[in-house]
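Mind having a look at this structure? Questions to follow.
With one protein chain held back, the other chains of the complex are shown just where they sit.
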Amino acid sequence: MNMDLILFLTLAAVAVITAVSMIASRNAIYSALFLVLNFITIAAIYLLLDAAFIAMVQITVYAGAIMVLFLFVIMLLGAERVEAETRLTWQRPLSLVLGFVLLAEMVYLLFFHGGGSLPVVHEFEGAFGSPRSIGLVLFDSYLLPFEVASVLLLVAMVGAILLVRDERKEAS
Amino acid sequence: MLMEAQASSFFQIAPWIIAFPLLGLIINILVGRRFGERFVGIVASSAVGLAFIVAVLQFISLQTHPHGISVRVAEWIAIGQLDTSWTLRVDTLSVTMMLMVTGVSTLIHIYAIGYMHEDVRIQGDPGRYTRFFVFFNLFVAAMMILVSADNYLMMFVGWEGVGLCSYLLIGFWYDKGEGGIANAVAGKKAFIVNRVGDFGFLTAMFLMFTAAGTLQFDQVNAWVEAAGPAQAAMISAVALFLLLGATGKSAQIPLYVWLPDAMAGPTPVSALIHAATMVTAGIYMIARSAVLFSAAGSASHVVAMIGAATALFAATIAVGQFDIKKVLAYSTISQLGFMLAAVGVAARVAGMFHLVTHAFFKALLFLSAGSVILGVEHGLHHHDGDHAGFNPNDMREMGGLRRRMKVTFGVYLVGALALAGIPPLAGFFSKDEILLEASHEFPLVYILLTAAAFLTAFYMGRQVFMVFFGEPRSDAAAHAHENPPVMTIPLIGLATLAAIGGGLNLPGLHTLSDWLEHTLGHIHVMDFSLQVAGISTGLAVVAIALAWLLYGRSPLKKGEEDPLRRILGPLFTALNHKWWVDELYGALLIKPYAALSTWLAETVDWAFWHDWFHDSVIAKGFRWFTGWLSEDIDKKVIDAIADGLASLTETLSRRMRVLQSGYVRTYALSMFIGMILLVSYILFV
Partner (left out) sequence: MIIPIQYLLALSGILFVLGVLGVLIRRNAIVIFMSIELMLNAANLALISFARTIAPAEAGLGGQVMVFFIIAVAAAEVAVGLALIVTIFKLRHSIDVDQVHTLKG
C-alpha cells in the first residue's frame, strides 16, 4: 500500500459518488455541478497517471467550456425540475438490473477471468505526458487528424448556429 | 422411218386420252364463265374430240401391234405385296370402248351445246351452263380411266368417278323437280344404290388380293389359270361379287332401281351416261374378267340368268310407261340385260358388239327424245299455253309430231327400228348374235331373251305411234317446232352409225371377233343361223304390227285412255307401277333401316348418350367434382392457408409493433441489452 494507491482510491470514491449524485439529482444544475466535480476528479487521476497535459485540457475544455455550455442551456431552458409522470415505469428497475449485470461481468473479466494478461503500468519516464512531448507527437504523426478535428469544430460551430438561427430568421 | 415405228409411238400418247378432258374442264372452270356459252361448249367438245383422235391413233397403232401394250404413267401404291400403278392398258378391247365412248361423247357434247342453251333458260338459271360442261368433261375423263385401266384398283377409281359424275349430273337441277328436291333425291338414290354395287366390287378386289396377291388383270388371269380345284370356291366368290358390282353400275336386278329415276337429269346426261357409256362399264368389266368368269362356271350361269331375267322384266315395265324417257330407260335396262346374258354365256364378242351398237341407237333415241321434249316446250311457250301441271315428257300430250319435227321423226324412226332389231340396221346383227349364242349355250336364256325382244319391238312401236302419229293431243304439241342444226346434225350422225353399225361384225366377216380375239383369246364363232334370225325378225315384225293395230290405226285422241289398259286390265296397272319394286324395297329395306337409324339417333345417341350419359353422368359428375374442389378444398383449405398466413402476419406485426414505442430511452435500453448479450457471448462462449 503506497501513497499513489491510497490517493487513487480516494479520488475513485469521489468520482463515483459525484457520478451517482449527478444521476440521482433532481435539479439539473446540481447535476451539472456534480459532473464538474467528477471531471476535476478525473483530471486529478490523469495527473496521477502522468498525463499532465491531458489533465489540463480536461479541466479547461471539459469542465471549463463544455459544462459551462451545459449550464447556459439549463439556465436558458429553465429546466430545473422534471415531471414525475412517466409511462415507462419498468424501465428503471430493468436498467438497474442490467447495469448491475454489466458491472458484474466487468469485475469478473478483470479480476477473475484473467482476460489474458493485462499489461503492467510502467515507470515514470521523465517528460511522458508533458505538453512538449504531446505536441511533438501531435504535429508529427497525427497532423492529419489534427487538421480534420479543426474542420470538425468548424462544422459543429456552423451547424449549431444554423440550427438555432433559422427560426429567428423566420420570426423576423 | 418405218410405218411401224411411227405407229407404235402413238401408244405413248395414250395418257392424253384422259388428260384432254381434264384439261378441258380445268379451262372451263377457270375462264369459262368469262368467255360465254359458245366458248365453254367449244372447249368441252374439242377436249372430247381430241380424246377421240387419240383413241383413233391408238386404233391405228394396234393395227401393227394387235396384242396391245401397257403404258405406265406413274407409281401408285407399292406396299408389301400390293403393287399397283397408274398404267394404261391399250389393247383391242379397251380401244373399242375408247373409240365408242369418245366418239359418242363428242356428238353428244355438240348436241348439248344447243340443248343446254335452251334448258338453262327454261329452268331459269343461265349461269349453270358452264358447270354442266365441267361435269360432262369430268365424266369422260373418269370413264377413260375406267376403260384404260390396267388393274382392278385403277378401274375402280374410274368406276367411282363415273358414279360421282352421274350423281352430280342427275341432280344438276337440284333445286327443281317435285317439291324442289326430287332431282336431288334421284341423284342420291343413284349414288347410294351404286354404292351397294361398289361394295360388291370392293369385296371382290379384297378376295382377289387375298387369294392372288395382285390386282393387275394379267396377273389375276394367270393366277386363275394356274389355280387348282381348291380355289374354285374363291374364284366363284370373286366372280359373284364382281357381278354384284356390275348389277349396280349396269342397272340389273336387283340394283336397277336408280336408272329410271336418273331420267331426272338433263337429256344429254341420260343419253351419254345412262345409255351409252357408264352403264356399259359393268359389261366391260365382266368382259375384261373373261378368264375369271370362264373358270367360275356356275357364276357365269348366274350372270346369264340375271341378264336374261332383267331383260324380260324391264321390257314388260317399258310397255306400261307414259313418260317418253322412262320407256327408253327401261329399254336400256332391258338391253343391258341382253349384254349381261351374252357375257354370261361366254359370248363376249356378241356382248361387246351389242354394247357398241346399243350405244349408237340408244344415244340417238335419247337425244331425239330430248329434241321432242324441247320442241314441245317451245310449243308451250310460244303458244302461251297452260304451264301448270304440263309435263313435256308425257307421251299422252304429244302426237302428230312427224309433221312438225321432220328430222327428229326421221332419226327417231331409224333408232327405233334399230332397237327393235329390224335388219339391216345395227341392232339386228348384234341382238341376233346374242340370241344365236344363247340358243346353243343356255336355252332358257334364249327363250327369255326372245320374249324380251318381242316386247322391245312392241313398246318401241307403241312409242313411235303415240308420239309421232295421229293428231296433236295438246296445244303445245300442236305448236312444236324443229330444233336448230347444232342439235339435229349430231342426231343425223348417230342415225347413220345406227344404220351401218352392223357392219362391225357381219356374219361371215367377223371383223370385231377377229379384232377382239387378240385380247379375249380364242373366240368360237358361230355360223349364221337362219332359224334364229328368222324367228327374231318375225317376232319383231309381229310386234310392230300389233303396235300399229293398237296405236297406229286408230290413234289416241286427247284424254282417251290407253287401249292396253282395256286389254290387260290390272296387269297394265302393275306394268305402269313398275311391279311396285320401289315400294317393295322401301318397305323391306328402307323403312326398317330408316327406323333403325332414327332409333339409333334419337334413342341411343340423343336420349341415352346425350341426355342421360353426358348430362347426368359426365356433366353432373364433373360439376360435383369441381364443386367439391372449389368448396371443400379451395375455400376451406387453401383459403384458410392463405388467410391464415395473412392473419398470422397481422397478429405478429401487431405484437411486434409495440416495440416501436417512440420512446428513445427504450431504444437505448434495447441497445444496452444487445451489448450485454454480446459481451456475455464473448466472455463465456
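Note that the chains take the letters A and B in the order they are written out, and that residue 1 is the start of every chain.
Definition applied: contacts are C-beta pairs under 8 Å (C-beta built on N, C-alpha and C of every residue); 3 or more make two chains touch, one makes a residue touch a chain.
The model shown is predicted, which means the values in this text are computed figures rather than measured ones.
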item	value
Residues from subunit A at the interface with the omitted partner, ascending	2-5, 8-9, 12, 15-16, 19-20, 22-23, 28, 31-32, 35, 38-39, 42, 45-46, 48-51, 53-54, 57-58, 61-62, 65-66, 69-70, 73-74, 76-77, 79, 82-83, 86-88, 91-92, 95-96, 99, 102-103, 106-107, 110-111, 118-125, 128-129, 133-134, 137-138, 141-142, 145, 149, 152-153, 155-157, 159-161, 163-164, 167
Absent chain, residues of subunit B that touch it	657-665, 668-669, 672
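The criterion applied here is as follows: only the chains that are shown with their structure count from here on.
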item	value
Complex interface listing, subunit A residues touching subunit B	87-88, 91, 94-95, 98, 101-102, 105, 108-109, 113
For the subunit B and subunit A complex, residues of the former touching the latter	661, 663, 665-666, 669, 672-673, 675-676, 679-680, 683
